[in-house]
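Only one protein chain is missing; all other protein chains are in place.
This part shows chain A:
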Amino acid sequence: MALSPRKRARISRGIQYAVLAVLVVAILLAVDFGELKRAFWNTEVIAEMFPDVLTVALKNTIIYTACGFSFGLVLGLVLALMRLSSVGPYRWVATGFIELFRGLPALVVFIALTFGIPLAFPGRLVPGGTLGVVTLALGLVGGAYMAETIRAGIQAVPKGQMEAARSLGMSHTRAMVSIVIPQAFRIILPPLTNELILLTKDSSLIYVVGLAAGAQELTKFGRETMNSTNNMTGLVVVGLLYLVITVPLAIVVRRMEARAERAR
């Protein structure tokens, strides 16, 4: 007897759900929950981590990311405008810079800034200590990525916008600042959020510098806890705290997008 397509789809979906349920039950039965809790969610270790994990580690991760992203955004905007410039050398410099810092792993940039600068310029360090290195490294890498995003955003604004602004007597710079760039940023809000989330995680690379206790960020703090307690709980807690930063960020941006959509 031939089944109708609708019936066949319903049966196939039923089989998928059944397989999934069997898998979940099998995993739950195989796990020793007492052992799991001891290794990954040890309440004594958790109690020990607070409040420093918030007042030092979480705070430092947010500060490092905010500084790196701000510098990267400014750098990215400058590079994007240079890429769009009618002056050849500006375009070449920007292209070279972008290709270099997009291609290098962020870790290499951190190491180069920490150990390379004192070798290249004897007796000199990156100013600003740990924060200076993070800001510069994240800014250089993030800026190179964001430059291409911003350039694409500016080019996505219809040409008529620039023409309308110029026909009202605005200079090219004024039209860019008041008319084109604000519209470009609306277009590129989602990829910029992506970049901010990536930088949040890349801020952990500062561990190569060797951090004083007060300068530790989440990942370093979690590893220290792991080493001193011989237990995974520290890593689970900092892992959750990364989500505490990134998930609300995603929600806020989604709201902003919805608001921008209404004005469209």
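Methods note: a contact is a pair of C-beta atoms (placed from the backbone, for glycine too) under 8 Å apart; a residue touches a chain by one contact, two chains touch by 3 or more; residues count from 1.
Throughout what follows, contacts and distances are computed from a predicted model.
*Asks:* The chain dropped from view, which UniProt name applies: "Sn-glycerol-3-phosphate import ATP-binding protein UgpC", "non-specific serine/threonine protein kinase", "Ribonucleoside-diphosphate reductase" or "ABC-type polar-amino-acid transporter"?
*Replies:* Result for the unshown chain: "ABC-type polar-amino-acid transporter".
*Asks:* Which listed residue, A:Pro5, A:Gly34, A:Pro127 or A:Gly169, touches the chain dropped from view?
*Replies:* Answer from the full complex: A:Gly169 touches the omitted chain.
*Asks:* Decide which residue listed in A:Ser70, A:Gln161 or A:Thr229 touches the omitted chain of the complex.
*Replies:* For the chain that is not drawn, the touching residue is A:Gln161.
*Asks:* Given the contact definition stated above, which residue among A:Ile179, A:Ile197 or A:Met232 touches the chain not shown here?
*Replies:* A:Ile179
*Asks:* Which parts of chain A are in contact with the chain that was left out?
*Replies:* 158, 160-161, 163-171, 174, 178-179, 182-183, 186, 260, 262-264
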